[in-house]
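Let me begin by presenting the structure, written as structure tokens, before commenting on it.
Yeah, one chain of the complex is gone here, protein chain that is, but the others are all in their spots.
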Amino acid sequence: MKDKKNYCKDISFSEAGPGDAGKTGSWRIARPVLDPQICTPGKRNAPACYICWLYCPDGVITRGIPPKIDYEYCKGCGICAQECPTKAITMVDESSFLEGAEEDPCK
Amino acid sequence: MERECIEIRWHGRGGQGAITAAKIVAKAMFAAGYTGVAMIPTFGTERRGAPVFTSLKVSKDKIFDLSPTTRPDIVVVLDYLLLEEVDVASGLKKDGLIVINSPRQPANYSFNGRKIAVADVTDLSVRAGLPAGVVNSGIIGAFAKAAHFVAMDGLTSAIEEEFSGRRPKENARAALLCYENTIIGGPR
Partner (left out) sequence: MQVIESGNVAAALGVKLARARVIAAYPITPQTPLTEKLSEYIESGEMDAEYIPVESEHSALAVCIAAASTGARAFTATSANGLLYMHEQIHWAAGARLPLVMCVVNRGVGAPWTVWNDHQDSISQRDTGWIQLYANDHQQIIDTVLKAFLLAEEVMVPVMVCYDGYLLSHTYMPFDVPDSSLTDRFLPPYNPAYSLDPKRPANLNTVTLPDVRPDIRGDMAHGYMEIRYLLHKSMLDAIPALKKIDERFASVFGRGGAPFIEPYLCEDAEYVAVSLGSLSYHLRDVVDMLRGEGIKAGVMSVHLYRPFPAEIIAQALSSCRGVIIFEKALSYGYQGALTSDIKSALYRHTQDSSARPSIVNYILGLGGREIATHHLYEAFKSSCSPDGMKGEETRWIGLKF
């Protein structure tokens, strides 16, 4: 009988969680930015709503107060911003987060 | 026997049109007499927004090697933000050229003495009447100015043909504007 430990190495095997395709956050063109003043859990200071968490296809939103988005893996699809019932999430152009973006002399 | 071959690697993001840009240049170079032309996109599992690249190989003889280029003569970058995450100059020949869509000056960049050409294609394309974010026609103008392999009139007609029904005039104008506003730096 084959060593059972090695079975999962002999097939293609991946465990639940982000990261199997690398740091997919670099794919993002626009970043979802959450305003805790408008977000329902943020406003009520209690667990509520979490529509963004439910809809996120990559599982990169956690149910905190307010919900937290993992930018290492968020691909910037914008579904959370689209679905948020209070419009607390805005998609912001990724280039504006670059270091020195504001003081760029060419802009 | 090494075949004489010019290799151009195009870096963009999924959906940005790097393949279309390379295809237009391929058509223009074929029309200019290069019989060996192969534009070979490299595909990952990526989606829109992910870094992508395509290899354009151009020669007087037929191209048989369809593997991605590792020793490019020219690198074209459709989005300067890619420089932060991709080693775009990987394998670029010592006398090579790098063309970047960037709002910055060539002096802001250094690629070990390689020639650098920069145009703010994103901004110039909007000025040419294109919607924000369309850069693949404009980058061709910057490429043409820096590389002088093909004449601009051959390229503008190839652009109008490719974009027929999708703002052909504006796309051609973007290429011309970028051609006129490309800044070349680095050693000559």
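By written order: A and B. Residues from 1 in each chain.
We take it that a residue touches a chain if its C-beta (ideal position, glycine included) is under 8 Å from a C-beta of that chain, and two chains touch if they have at least 3 such contacts.
None of these values were measured; they are calculated from a predicted model.
J.: Of B:I8, B:A50, B:I63 or B:M152, which sits in contact with the chain we cannot see?
T.: B:I63
J.: May I ask which residue of B:I8, B:A26 or B:I159 touches the chain that does not appear here?
T.: That would be B:A26, which touches the missing chain.
J.: What does the interface between chain A and the hidden chain look like in terms of residue numbers?
T.: These residues of chain A touch the chain that is not shown: 11-12.
J.: Where does chain B touch the missing chain, residue by residue?
T.: Residues in contact with the chain left out: 1, 3, 23, 26-27, 30, 35, 37-41, 43, 45, 63-68, 70.
Keep this in mind: only the chains that are shown with their structure count from here on.
J.: What is the distance, in whole Å, between the centres of chain A and chain B, each centre taken as the mean of its C-alpha atoms?
T.: Here chain A and chain B have centroids separated by 32 Å.
J.: Help me check something: in the complex, which residues belonging to chain B touch chain A?
T.: Interface residues on chain B, with respect to chain A: 13-14, 45-51, 81, 84-85, 103-105, 120.
J.: Mind pulling up the chain A residues that touch chain B in the complex?
T.: Residues 21, 24, 26-29, 75-76, 94-95, 98, 104, 106-107.
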